[in-house]
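One chain of protein is taken out of this complex; the other chains stay put.
Labels for the chains are A and B, by order of writing; each one numbers its residues from 1.
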Amino acid sequence: MSEESILRVEGLVTQFSTDRGLVKAVDGISFTLHRGETLGIVGESGSGKSVTNLSILRLVQSPPGNIAAGKVLFQGQDLLQASEEDVRLLRGKNISMIFQDPLTSLNPVLKVSIQIAEAIQLHHGLRRKAAKAKAVEMMKLIGIPDAERRADDYPHQFSGGMRQRIMIAMALSCNPDILIADEPTTALDVTIQAQILELIKNLSAKDRTAVILITHDLGVVAGMCDTVCVMYAGRIVERAPVDELFYDPKHPYTRGLLDSIPSVDLSGPDRLYSIPGAPPNLIDMPDACPFAPRCSSVMEVCTKAMPPETVLDAATARSVRCWLHTKEIKNA
Amino acid sequence: MKSNRLIRNPIAMTGITIIGLYLLVILVSTFWLPFDPVDMDIDHLLEGPSLATGHLFGTDEFGRDILSRIMKGTSISLIISIAATALGAIVGTTMGTWAGYLGGRWDHALMRVADVMFSFPSLLLAIFIMAILGEKTYNVVIAIGIVYIPQFARISRGAILTIKSSEFIKAARSNGASSTFILRKHLLPNILVPLIVQISLSLSVAILLESSLSFLGLGVQPPAPSWGNMLSSARKVMVLAPWTAIYPGLAIVFLVLGFNLLGDGLRDILDPRLRNVR
Partner (left out) sequence: MGKYIATRLLSLIPVLFGVSLIVFFLVRLIPGSALEMYMGTQVEATPEQMVELQRLFGEDKPVVVLYVEWLGRILKGDFGYSLRTGRAVLPDIISRLPLSLELTVISLILALAIGIPQGILSSLRKNPVSDVLNRIAGLLGLSLPQFWLASLMVLAFSNTQGWIPMGNYIKFTDDPLRNLRMMILPSLSIGIGLSAVIMRYTRNSMLEVLQMDYIRTAKAKGLAKRIVIIRHALKNAILPVITVAGFNTGYLLGGAIVIEEVFALPGMGRLALYAIYQRDYPVIQAIVLVIATLFVIVNLLTDIIYSLVDPRIRLDNGARHA
């Protein structure tokens, strides 16, 4: 997969000041995205996956949030150092984002055609009528029946699945290089989920748009992604091409996630497996592996220091952040 | 933790400070006033503020010391305001809570009555009631209290209705909780928040209503000093003696401001939705 890299995130740290202390939502994330690649970011709520993506586009609410360190390299620019204006010019045009809840993410008092056409007007410099025509085209493309008439409708007049399609139309209307999809199907019915994912897949394949897909659902990952990053407590704990992740998970957390998927042939007295314990409190984290309290393979060193990221295969960017594997290599 | 947040909120604290100052004035004025508020000093009619004569805020057309009258007026205004708000709050909340809880015909009836009462501008309604009851000072409490009843009824009913059908009430019921238990443990604490905010705002409006009524001659009757009626009698002479109009007005402004600040600050502290908004 020797595609050119289109986005490089290095050492991203984003924190939030709260009444009770400093929360390090993202603590040193690095990854590379290639043209046409679909990268999955998996984790529980609170793992920092959404914040990572908001940080890329500098959409983190500040205060109380604050991007403390790191680089986001896109087209030779570090987005974190660039001016607000420069980043704004990229948003919607080169890097687009769709959000989890299409009902609250669409403006209730504006017609959908306007909401789609805005971006087109802005980034392609089209006049209002031309932009609206293109918006209607987009709506047809994403499968909204009777698009001409429906263009003048408002978000609340559409079903959840349709609303998400509208969001996708908005995001892809300007043919961005990167699409960031933050849990695009979580709020939808299962049957609609498949349709939406299919849509994203097809549209991005058409223009070779790179996709960052954030989700907590491993099923989605299996169907959509080329590469996967598993996040826990603000860090990437495992990184792998999708097949390898499912067949040979290295990190205990990843294994736990895979084991938690209920299997159809679960029978008899077998109980549903869930990872014991609860996600950690992200305030004042000690220098240790954050998963240690819940890990079935925990060792003494895990509670003493944060494991470094061990690269297992540079070609596929396979890596894991776990003392188990650091030792393995040491002992190899 | 709640009191910590209170102290850290500058708006609420400013409000409390101002109200505290007025309370201090009331305390002091029970023992001592610079002059007797009804005492007419014929040698010093309509004189401006001066340290020499001791009339720090000047005198009115009867030679009465304005500062002393303002201080005395503080007790009158504050007592009326508190009493009227208490009346409206107690009666209104009781009615609203029962209407909201019982629902059905009672709720409908109450809402019709409240709607009708809401059709009258508050001041007009208060004037009307004063005309019926007679222009005595204690009637001002009743008049303003009655004006407030529908407001409190609506707020408490609204709060009850929001909670009544919410999930955790259903959960409590499915656990076997009785009606009174639910009322006490779940419903009442939830109406406390909007209620407290409304009370502090009502206190400020009551001061304005009372002084408006007194200004129109329908409230506190002279010679008892209310800031409102002081301003009313000042109208004739204020061109010659502006201090007669300025100081009583300032007294009103700052007390009302104090209650408004407190109410706003409390809303900041108690309303969880706005908590993270700067």
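What we mean here is this: contacts are C-beta pairs under 8 Å (C-beta built on N, C-alpha and C of every residue); 3 or more make two chains touch, one makes a residue touch a chain.
Being a predicted model, the structure only gives us computed values, none of them experimental.
Asks: With touch defined as in the header, list the contact partners of the absent chain among those displayed.
Replies: When the entire complex is considered, the left-out chain reaches A, B.
Asks: Which candidate, A:E37, A:E118 or A:E309, sits in contact with the chain we can't see?
Replies: Selected residue, touching the omitted chain: A:E118.
Asks: Of the listed residues B:M71, B:I127 or B:V141, which contacts the missing chain in the full complex?
Replies: Of the candidates B:M71, B:I127 or B:V141, B:I127 is in touch with the missing chain.
Asks: Which residue, A:F31, A:F74, A:F99 or A:Y232, contacts the hidden chain when the whole complex is considered?
Replies: Selected residue, touching the omitted chain: A:F99.
Asks: Where does chain B touch the missing chain, residue by residue?
Replies: 10-11, 14, 112-113, 115-117, 119-124, 127-129, 131-132, 134, 204, 208, 211-212, 215-217, 228, 231, 234-235, 238-239, 242, 245-246, 249, 252-254, 256-257, 260-261, 264, 273-274, 277-278
Asks: Which residue numbers on chain A touch the omitted chain?
Replies: Given the touch definition above, chain A has residues 57, 59, 88-93, 96-97, 99, 101, 104-110, 118-119, 122-123, 145, 150, 153-154, 156-159, 161-162, 167, 170 touching the missing chain.
To be clear about the criterion, only the chains that are shown with their structure count from here on.
Asks: Where the CA atoms of chain A average out and where those of chain B average out, how many Å apart are those spots?
Replies: The mean C-alpha positions of chain A and chain B differ by 53 Å.
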